[in-house]
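Only a portion of the chains appears, each positioned as in the full assembly.
When the chains are written out, they are named A and B in that same order, and each has its own residue count from 1.
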Amino acid sequence: MIIKEAIRDIIHNLEKMERDIDERILDNFIEILTSAANVFVLGLGRSGLVARAFAMRLMHLEINAFVVGETITPAINEGDVLIAISGSGRTSYIVNAASIARERGAKVVAVTSYPDSDLAGLADLTVTIKGRTKIDGEKDYMKRQMRGNHHSRTPLGTLFEISALVFLDGIIAELMERFDKREEDLHNRHSSFD
Amino acid sequence: MIIKEAIRDIIHNLEKMERDIDERILDNFIEILTSAANVFVLGLGRSGLVARAFAMRLMHLEINAFVVGETITPAINEGDVLIAISGSGRTSYIVNAASIARERGAKVVAVTSYPDSDLAGLADLTVTIKGRTKIDGEKDYMKRQMRGNHHSRTPLGTLFEISALVFLDGIIAELMERFDKREEDLHNRHSSFD
């Protein structure tokens, strides 16, 4: 079944991501998150959904989180941090927002597949999450062609998006431990109207 | 031009709304808004857009506002208030949410055309904003038929939605005065990324 191929590709990428976690970057990320007055998250398309999934859990942990583009998101200021999620690190609206955040004195964390991208260049900290890089994509394409199979099992940013989501859910596990928060504490903050 | 007929119908409804404002209800509403720990707003469809427009200005005024259904909206608790906007006052999700809010000890303000509706029945305070009521609708329909005109100029909830938006923007003007907030103060809270 093709679905099983796709899922195994996704799991494979997650395993690689888990192995490559750099403890210093992790500690730095958590330090930034826990010392910020407000955490702003930003992504477009499916990366925006990943950003929201993370922000919701931050809120459950009583961290002040805001999603750029939602209704009640205030101005960003010194002491705040922008978590900008972009696989390519080149989305112009996001690069622009990172630049605005810096000018206003806020920190920027880039979550991207490309540590050499414009977004990463602007960031105080870059968390590199490999999706299928362009080169992998080309290799995959050649392999698929040789097999007479023209279809990617994980099109566009799929691998990056899922790996970023899982990484950020791992960050939530770290924060729960450090803040001594139990599942019940999160449950108590959960929206009353779902 | 039909567009001019439509706009004049809208203005006419706004004028009626302005004349009918009840100072005690206004004061009560502002008292609830300013004493709440958190203000939650809720509406579906175009009423949901009105709710968001209001929440954004509350945030500009440094009132803790949340939109039910957006990402970072926490649980509602005692000391909070739910502003529930529904023309008919019968939308089941909203009536249900008002009921949950009450059970959890929060106050409820209904913004509706029907002070006898289920939603109003659950509310601590009802702000009545007339749209075209069902009876008006039928009268209009008969008039239009006699003129050979079958089209409403302000279909569905249009009059209610616009009048509710304008009323709530008037509440913002009241809050600015009471909190001694200037336009510049609001501007400073405005999202940095628009």
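Everything that follows uses one rule, which is that a residue touches a chain if its C-beta (ideal position, glycine included) is under 8 Å from a C-beta of that chain, and two chains touch if they have at least 3 such contacts.
All of these numbers come straight from a predicted model, not from anything done at the bench.
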Number of identical chains in the whole complex, 2 of which are shown?
-> 4
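The working rule: only the chains that are shown with their structure count from here on.
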Which angle of rotation, from 0 to 180°, maps the CA atoms of chain A onto the equivalent atoms of chain B, to the nearest 5?
-> 180
Averaging only over C-alpha atoms, locate the centres of chain A and chain B and give their separation in whole Å.
-> 36
Which residues of chain B touch chain A in the complex?
-> 42, 52, 55-56, 58-60, 65-76, 97, 100-101, 104, 188-193
